[in-house]
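Here the complex is missing one protein chain, while the rest keep their positions.
Lettered A, B and C in written order, each chain numbered from 1.
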Amino acid sequence: MTTLPDKSAAMEDAVAAIPDGATVMLGGFGVPGTPFALIRELVRQGQKDLTVIKNDANEQGMGVDHLLASGQVRKLITTHIGLNPRAVAMLNAGEIEVEFCAQGILAERVRAGGAGLSGVLTDIGIETELAKGKQVVEVDGRPALLERALRADVALIHADCADPFGNLAYVATARNFNPMMAMAANLVIAEAEKLVPLGGIAPDQVHTSGAFVDRVVELQSVSEEYGVVRR
Amino acid sequence: MTTLPDKSAAMEDAVAAIPDGATVMLGGFGVPGTPFALIRELVRQGQKDLTVIKNDANEQGMGVDHLLASGQVRKLITTHIGLNPRAVAMLNAGEIEVEFCAQGILAERVRAGGAGLSGVLTDIGIETELAKGKQVVEVDGRPALLERALRADVALIHADCADPFGNLAYVATARNFNPMMAMAANLVIAEAEKLVPLGGIAPDQVHTSGAFVDRVVELQSVSEEYGVVRR
Amino acid sequence: MSDAKARMIARAAREIAPGMVVNLGIGLPTKVVDHLAAGFPVCLHTENGMTGIGPSLPPDRADRNLIDAGGAYVSPVPGSAYFDSAASFALVRSGRLDLTMLGAFEVSQNGDLANWKIPGKFSPGAGGAIELAQKARRVVVLTTHTDRAGQPKLLQRCTLPLTARGCVARIFTDMAVIDVTPQGFALREIAEGLEPEQVIAATGAPLCLPEGDLPRF
Partner (left out) sequence: MSDAKARMIARAAREIAPGMVVNLGIGLPTKVVDHLAAGFPVCLHTENGMTGIGPSLPPDRADRNLIDAGGAYVSPVPGSAYFDSAASFALVRSGRLDLTMLGAFEVSQNGDLANWKIPGKFSPGAGGAIELAQKARRVVVLTTHTDRAGQPKLLQRCTLPLTARGCVARIFTDMAVIDVTPQGFALREIAEGLEPEQVIAATGAPLCLPEGDLPRF
């Protein structure tokens, strides 16, 4: 019997493969599912001129905000940055470029990239300012916007549980954008709270097949950033 | 605390909601995941002039073949019917209309219907005869085929396990087309080998949220059709 | 919360019929759930990936991985399911969401909704609002009848960038229940202690009054 390849890696080495100028997808919706440890390492290594694709900009002092504070982000493709005043201020000051998508359309654009499609057609936002500059295609006599697929050089993923092949299982609402992003990048790096042996996740309970994943990093500890936010 | 609605139903009543002329999606790839019991009931009730969407035509004497034998099918949208000589013969005799899709594109068209999209854009089949009659759209300077979303009046789904709200869990390769079809019809009827109480499927292990499902039918027994095929 | 607001929320809760799939937007709408009876059969959805939302939890009892789209810590119910953002909006766009209750900056008499952007002041991105407004089978709005400056939020035309056109069916305010009809705004119910003239004065568009009694809430 053959065995599945081992992709476990050290965090430093995994993140070192990200070049300046890379497009980087980050999982997460608010705190749950955000790969805080991988982001911290990306801040430590200091890659510049990044295009970041993430649902939101986290809150100040957390996750994406560290990348903004360190000036590593050139452009942000996102759905909502209202909880991060720094992101809003940098947008208003022209210090970062921001492209807004409707939330489910961001999910579909990333999924389309992960599914090897050129794009999807939708009537979402068709008579709003989000339609500006988008190609209109008639489908069965009705107009639809062409929403182009998004792919990234790198996706940073947070999973609850992983095996060495890169099979991933997410927990609760920490799933969100992680499964689509884990399909849509040339280099997929997953951090996991638990690394279990091959077979440690039942085949029916794998959320992302390891065939999509390139590197698996086990978190040595779950830092405060992953915890409950007390507002 | 609120509770989730109960959608458990009798098979006869659930299937009786299907009218003549309906478009019906059927889960399954070969035997695994095919809703044999619901198909049997549809044959018994005899609704006519159906458009059936299914990956394959099963083998002779099984599943879709009963609907073909009883003359209930007007059109079949499928990817491969090579294992069913009756389907091939009926196609050649002009007794049914057959529309062939590339397999992954059928999955995407159904998923697009289930995701409320108008369609997807892809280069699959772009220089083959499968491209005939399809609209070509340029995306970033490259041509793509417009593959239109598919929706159905009814989807018949086979699950391993269901709860009364309609949360579904599939097993092994019996998953295949079931999750997409369970999203893409106006009336989704799921048969399940086991009906468990609410909470009987862990929330992280639900493959299809009950919010997509209209009726849940528990199988009283798993007939021979579901068994291992001895060729 | 004012007594009128509390009654608005209690009244809005009666909009939810048994068996519905419902998304309650951030802010006032999320409080509607507190007015549903124990055992009431409904599926509450949050767009960050869950059906079957139970009561909100304080931080010391919260699960760090279980939030709603507004970032509140929530709990599951028996039969909850978690899924990804693509599946979550598939549910919204494909017509499986029977009802959404949203907040508003402005609603026009033809049902246009503006609730995500105030140019030059507030432009954080629309999140999931556009898809909820455009695709839920029924969209109702919960809002104060006027803004903090006392200006009407119900208008002949919206002045702000739209979330979606012609999407709003009904508006619950601290003053009234108002339907969007082909003839414009129609007053259906009025808050205890108010006269129709007061609602008319606080509304920035013509208001049709019913013949006969006006129910109170």
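The rule we apply is simple: a contact is a pair of C-beta atoms (placed from the backbone, for glycine too) under 8 Å apart; a residue touches a chain by one contact, two chains touch by 3 or more.
Worth saying up front: this structure is predicted, and the values here are computed from it rather than measured.
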item: Contact list for the unshown chain, restricted to visible chains; value: A, B
item: Among A:P19, A:G46, A:G61 or A:G199, residue touching the chain not depicted; value: A:G199
item: Option touching the unshown chain, where B:E41, B:D65 or B:E108 are the choices; value: B:E108
item: Contact residue for the chain not shown (choose from B:R151, B:R175 or B:R215); value: B:R175
item: Positions on subunit B contacted by the hidden chain, ascending; value: 29-33, 55, 78-83, 88, 91, 98, 100, 102-108, 110-111, 122-125, 127-130, 160, 170-180, 207, 226-231
item: Contact set of subunit A toward the excluded chain (per top definition); value: 1-6, 111, 113-117, 163-165, 167, 183-184, 197-199, 201, 203-204, 206, 209-212
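Convention: only the chains that are shown with their structure count from here on.
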item: Busiest interface, counted in C-beta pairs; value: A-C
item: Centroid distance [mean C-alpha coordinates] between subunit B and subunit A, Å; value: 31
item: Computed distance of Cα centres, subunit C from subunit A, in Å; value: 30
item: For subunit B, residues that touch 2 or more chains besides their own; value: 115-117, 203-204
item: Set of subunit C residues in contact with two or more other chains; value: 50, 82-83, 86, 89-90, 92-93, 135
